[in-house]
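Every protein chain but one is kept in place in this view of the complex.
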Amino acid sequence: MKLKEMARRLDCELQGDGETEISGAAGIEEATESEITFLSNPKYAPRLKDTRAGAVIVAPGTQTARPALFSKNPYYTFAKAIELFYEPPKPIPGIHPTAAIAETAVVGEDHSIGANVVIGEGARLGKGATLYTGTVIYPHACIGDDFLAHSHAVVREYCRIGDRVILQNGAVVGADGFGFAPRQDGSLYKIVQSGIAVLEDDVELGAYACVDRATVGETRIARGTKIDNLVQVGHGSRVGEDALLAAQVGLAGSSRVGNRVMLAGQVGVAGHLTLGDRVIATAQTGIARSVEAGSRISGTPEMESALWRKNYILMQKFPEMVRTLRKLERRVEELERLLEEKKGS
Amino acid sequence: MKLKEMARRLDCELQGDGETEISGAAGIEEATESEITFLSNPKYAPRLKDTRAGAVIVAPGTQTARPALFSKNPYYTFAKAIELFYEPPKPIPGIHPTAAIAETAVVGEDHSIGANVVIGEGARLGKGATLYTGTVIYPHACIGDDFLAHSHAVVREYCRIGDRVILQNGAVVGADGFGFAPRQDGSLYKIVQSGIAVLEDDVELGAYACVDRATVGETRIARGTKIDNLVQVGHGSRVGEDALLAAQVGLAGSSRVGNRVMLAGQVGVAGHLTLGDRVIATAQTGIARSVEAGSRISGTPEMESALWRKNYILMQKFPEMVRTLRKLERRVEELERLLEEKKGS
Partner (left out) sequence: MKLKEMARRLDCELQGDGETEISGAAGIEEATESEITFLSNPKYAPRLKDTRAGAVIVAPGTQTARPALFSKNPYYTFAKAIELFYEPPKPIPGIHPTAAIAETAVVGEDHSIGANVVIGEGARLGKGATLYTGTVIYPHACIGDDFLAHSHAVVREYCRIGDRVILQNGAVVGADGFGFAPRQDGSLYKIVQSGIAVLEDDVELGAYACVDRATVGETRIARGTKIDNLVQVGHGSRVGEDALLAAQVGLAGSSRVGNRVMLAGQVGVAGHLTLGDRVIATAQTGIARSVEAGSRISGTPEMESALWRKNYILMQKFPEMVRTLRKLERRVEELERLLEEKKGS
């Protein structure tokens, strides 16, 4: 595709040779002369000189000698550019003969129901549903329009899902929460998990992400939140809008997570805590107390990221500090001894 | 249901208006006037004043003006109360036409075998089995009575499972352990995992929990232990009775975990270690040495929780300490210089 055609489709101002032929999109380090790349973070501006890319998507005002498309949001425009060159395989319309749909289930129009899909009694799906091989919808689940479920995804009984929700392979909505009441003899009695899990519109769950059903009431993931692979959301939790939970994050039961919170990989949140809006936690942070909106935290237990980094640097000198402290002790002893002598003299 | 009827069914002493209509159970903060809640931890007693709940389940002697049910074990009674208002959808009796059961497999009475369930050669299941869609029982697995497996749960070849075991979605019993012998050239030779995994009676595994088969011998989860979602139990491990392993816990190979141990979320246990009975580890603890019975541990590597908390508080002052230490050094230098002068004078 010619760069001038891309500029037109992506609604960007063009700089340089519009006849440049672009055949794909790539990262700034991997791009070849026939590919387009992008620069979003000014921190990486020096890489703009070294890239072999045939064209770049940059913010207005960025200095570059290359053919360029200017966009206020280069990352977003790059995402759109990828779509010009790639389309995932189209799901096969209709219902595969091996699918088993209960008589009382309702499935909207324009669907693609793959092999071995099972939809239980009383379940409802809106229009435009794509269910890949082996997706399982338990009885009485209720799902909105344009649902996309990859193979082995599961929606458990009574759970509710909004429009345009995506489940990657094996994501489970509404497995039983982890609730047991100890009996007098120490054995554990299973507490029936009578609540549900709710995903609002535009939520995405990664492969094998688990959003447990609540003991009573509901677990809820609010509009637009994206959850990565192998994440655990404990029963009764509530995650706000447009939040990002990276891979292997774990929220214990009854967590309250605000809007636009970003939890990096392997972060853990202890039970019954509240994270305010826009909290950012770096990878592996172990959150043991509630956190105010806008905080940036790190460490286990969590502290301000700035303090954590400072402590880390100091820790490198910890052995030296201990030696200094011991030496100081001896020097002070010596001083005390000398002064005592003087006094005596 | 009237509160007096609940008192009768739950075998509790009643306080207040037995005619109070209760329509459900809820947490102390969410409960409405038509719901019952409970108070178990005296720490939360102040919440008893603020709850809107129509009735409360509390320990005998608890002061409250509300309609109440008295129970020595309020949490357990609450679990029973939930059951008065909720019953999960009944599994459909019989065998779904798409299920594939090997001729040499044996399945006890009163079963519900869902769509696409596969049971291999020589496998045996007791009575009362409920196998949801897509459960896979490999050849020669042996399973007790009242087994409940949610969709995509897997029991691998030769593994053994007791009575009343529950597998949440996709839990895998007996996948290959992670064992490789390096050859002289550094490449890795797969060690056949010839052992099995065993779950004793009343064990529950969460969604995508993995209990690997042993290289030789067995991996064993003892009676009554409950394991949460996405937990890894390495090959050859043994977990005692009535233990609780929260989400994303990982046990390396050949771990020995005692009875009633409680590992909070994301705890890791290194290989070949022994945790005594009733050890409690807080979230994300990284256990690198064997731990005595009854210990309460935190941190990576683990230490007594009390020390860990103290250190954490001190860490907050670490930058200040470093400054103090540097200042002290200078002050001592100055003192030494002064004394040297005096000596000289």
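Per-chain numbering from 1; labels A and B assigned in written order.
FYI, a residue touches a chain if its C-beta (ideal position, glycine included) is under 8 Å from a C-beta of that chain, and two chains touch if they have at least 3 such contacts.
Quick caveat, the model's predicted, so the values are computed rather than measured.
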With respect to the chain omitted from the figure, which of A:N169, A:S187, A:T274 or A:S295 is a touching residue? A:N169
Residue touching the undisplayed chain, where the options are A:L3, A:C159 or A:A246: A:A246
Only one of B:G144, B:G236 or B:G258 touches the unshown chain, namely B:G236
Pick out which of B:L3, B:A31, B:V118 or B:V239 touches the chain that's been left out of the picture. B:V118
May I ask you to list the residues on chain B that touch the chain which is not drawn? 98, 100, 116, 118, 120-121, 134, 136, 138-140, 152, 154, 156-157, 170, 172, 175-176, 178-184, 186-192, 194, 208, 210, 212, 215-217, 230, 232, 234, 236, 248, 250, 252, 254, 266, 268, 270, 284, 286, 288, 300-301, 303, 307, 310-311, 314, 317, 321, 324-325, 328, 331-332, 335, 338-339, 342
Going by the touch rule given at the top, which residues of chain A touch the chain that is not shown? 24-27, 30, 72-73, 75-76, 78-79, 82-83, 85-89, 96, 98, 114-116, 132-134, 150-152, 166, 168-170, 202, 204, 206-208, 224, 226, 228-230, 242, 244, 246-248, 260, 264-266, 282-284, 299-300, 312, 315-316, 318-319, 322, 325, 328-329, 332, 335-336, 339, 342
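Operating definition for what follows: only the chains that are shown with their structure count from here on.
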Express in whole angstrom the distance between the two chain centres, defined as the mean CA positions of chain A and chain B. 24
